[in-house]
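Here the complex is missing one protein chain, while the rest keep their positions.
Labels A and B are assigned to the chains in the order they are written; within every chain, residues are numbered from 1.
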Amino acid sequence: MQRLLPAACLAFCWMAALSLAAQDLQVPATVRAGSAFTIPTSGSGSATFYLIGPASRTKRQVQMGQEIQVKPQEVRSAGRYLAIVRSGGTNRSVSFYVLAAAPASLSFLAHPSRIPVAQRGGIIGVTFVFDKWHNLVRQPENVDFRLAVNGGPPASQTVRSRDGVAWLRMNSGSKAGNAKFVATLRGIEETRVIQQVAADPCHLQIKAERNAKGVLVETAPVRDCSGNPVSDGTVVTFTANGAGGLSTVDVPIKKDIAQAELKIPGPATISVASGVVMGNEVKVGGQQ
Amino acid sequence: MKQSTGPCVVQGGSDTRLRVICALAAVLAFSLGSFAASAPSVQFDTSHIGPRQMEEITGRNIPRDWGRAWQTMAVALDHNRPDLLGRYFTGFAQQKLKAAIAAQQRSGLRTRYIDHGHKLAAYFYSPDGSAIELHDNADLEIQVLDGNDLVHSERVTLHYIGLMTPAADHWEVRLLQSVPSF
Partner (left out) sequence: MKLAVLLVLATIAFLILGFVFPVHQASTPGIVSGEALPGVGGTGNTPEAAVRSLLGDVQAHDWSQAYSLLANANDVDKEAFIHDINGNYGSLRTFSSLEGSGTRVLNQSGDQALVRADMHWSTAVGPIYEVRELRVVQQGGNWKVVWPLEKQATVPPQVVPVNYLRWDVIYRGARDDWGTQNVDSPQVRIVSMNAVQHGNTLVVVGEVVNEDTVPAFVDMNAILVGKNGQDLDQENSFDKIQHTLLPKQVSPYRIDFPGFNLSQVKSVRMDAKAMLVPASADPVIAVLDQHEQENVLGNKVLSGNLLNESGRTVNIAQVLATYYDSNGKVIWVSDGYVDRALLPQTPEPFAVEMPDNTVGKVQSYRVTVNHYIRQQS
């Protein structure tokens, strides 16, 4: 016990000295990304300074007793940094956090790129707020979202970001067309395009008339229930059931109308469908 | 992550016991290195996730890929191997780690992470499933080496914000940012 006590005292003193030495290195309470600052030192002679950051490693000789200049480019990445000064076999270190700078960019995820009109909550916008060094800005910020189709009234909403993320759901409008979906924060603007497309055809109607070659069958302008013309290229299936059997043809809509000439000589019943939507039926007589 | 074995020289060859001890030490060091190189344990909590609920398979893949990302990062920083970062890191997270390794190579430094596990919590899962923000409490031992000299060593619990996005068959870390607190 008598031998242990002095040893313990020595260890305590040594640790206290080390602790004091560590306290020697002092950094600002908060450091903003990309901003210079200084670390004061005491003592004399040369030392090696290390700065270990998320995206950087610095090693250089410094003079003890003088301030260590930390350059802006050495602290661009937000996160935890370790500053170590090594002098004469003694290491003094301090850790500190660099926080993100002011918002400078938005990562704007807009989904989907196409959506049928009049879908409730179908459009999703998610923004992540970053500073100019691509650090996530955790401080709450107001992000404005705006969705507008040419000629239609815009819908807008403001969302406060939490931990760097702001998100919302919006309804698609009733008018087909390319909608501009814009996210704005302090003058930073990101735009995405959401293609609002017509929904399924509504009241699919056909008319048929016999000519010299067969039967010309044609739809009325194909529109969805909101009155938007169904996209060109949408397939419409005509089916003719006659004495010779069944005849079918898949025809794409062109300029709102699908049209086909069915080479069937006898009388037939002609029906129409697009996807899972059925239309009317018409009967045509045989060739004279 | 390999442990430094240090010199173990046997002179004369007569002392068999010393040889055995050296061999055992080498085996121990190797096995420690291998252990450190395996993926760390990750406890995953999805109880506070929103707005999208996490699918079962995603709930399995996220901690798996987070652990693998940390494992590859530790090896890459210890051995200055930026090529290892390609699979589990992407975007700015990958660029920043590559910049750190490039700086290490220039200055002759290495950083060693001895990973004692993660308590990971899903914070935000985007409604379209294209991004997950995570909060991680990482129990780490960090060593800074200048050549073979240990400059700094500490055991700390650090808080990280992570952002993961899906790749073809796994999730990638797009952001890894340590923060003072959540």
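We take it that a contact is a pair of C-beta atoms (placed from the backbone, for glycine too) under 8 Å apart; a residue touches a chain by one contact, two chains touch by 3 or more.
This is a predicted model, so every value here is computed, not measured.
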Of A:Ala118, A:Ala155 or A:Val249, the residue in touch with the unshown chain: A:Val249
Among A:Phe49, A:Tyr81, A:Phe108 or A:Phe145, the residue in touch with the chain that has been omitted: A:Phe108
Spell out the interface residues on chain A facing the chain that's missing from view. 106-114, 128, 190, 192-193, 195, 197-198, 200-201, 231-237, 239, 244-252, 254, 260-264, 274-277
Quickly run down the residues of chain B that touch the omitted chain. 90-91, 165, 174
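FYI, only the chains that are shown with their structure count from here on.
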Roughly how far is chain A from chain B, going centre to centre by Cα mean, in whole Å? 27
Chain A partner contacts - residues on chain B that touch it in the complex: 51, 92, 95-97, 99-100, 103-104, 106-109, 111, 123-124, 126-128, 130-131, 133, 142, 144, 146, 151-152, 154, 156, 158, 161, 163, 175-180
Which residues of chain A touch chain B in the complex? 48, 50, 52-59, 77-80, 82, 84, 86, 91, 93, 95, 97, 109, 111-112, 124, 126, 128, 134-136, 138, 163-165, 167, 169
